[in-house]
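One chain of protein is taken out of this complex; the other chains stay put.
Presenting subunit A:
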Amino acid sequence: MFASKRLSKELLKMQDHLPPGITIVKSDNLEEWQMDIKVLDSNPLYQNQTYRLKFTFSNKYPIEPPEVQFIECPSTSEHPRPIPIHPHIYSNGIICLDLLSSAGWSPVQTVESVCMSIQSMLTANSRDERPPGDSDFVSYNRRRPRDIDFFYDDDNV
């Protein structure tokens, strides 16, 4: 009840106004939303690319963080959506970002603020690499992002 009320308010506000580079793709239910984000400056890594984020909300949102990850749409489809290359983004779309963990989350955050955080995370990046052990993690991980104990060691991004 609390979550749906808050999400509907957020949605109303986002339909009214959204920051540049962020668009709503799917928000027809109050459990899973999809957002498209673009990197606005001329970072060569992400230029002319659009990435798709999937938000999954629990009924304790915003007290609990939403589950946020990139999803891939194949390049053959009408709107190809790759997984951005980033030292904190695994190739299966899972994002290692402390504000998405239950420890780093604050109920003050919104879908919009999360999108902007990820946008800025990409903008600031200059390294064309995946996180260390990406292939192992991708092949062995069956856990959901919220259950993974990330170690947030990089304060630069």
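Assorted remarks:
The definition used in the following text is that a contact is a pair of C-beta atoms (placed from the backbone, for glycine too) under 8 Å apart; a residue touches a chain by one contact, two chains touch by 3 or more; residues count from 1.
Please note the rule applied: contacts and distances are computed from a predicted model.
Of "TRAF-like signal transducer", "Peptide chain release factor 1", "Ribonuclease P protein subunit p20" or "Vacuolar protein sorting-associated protein 26B", only "TRAF-like signal transducer" is the UniProt protein name of the chain excluded from the display. Of the listed residues A:19, A:80 or A:107, the one in contact with the hidden chain in the full complex is A:107. Residues of subunit A in touch with the missing chain: 2, 5-6, 9-10, 13, 60, 62-64, 102, 106-108, 110.
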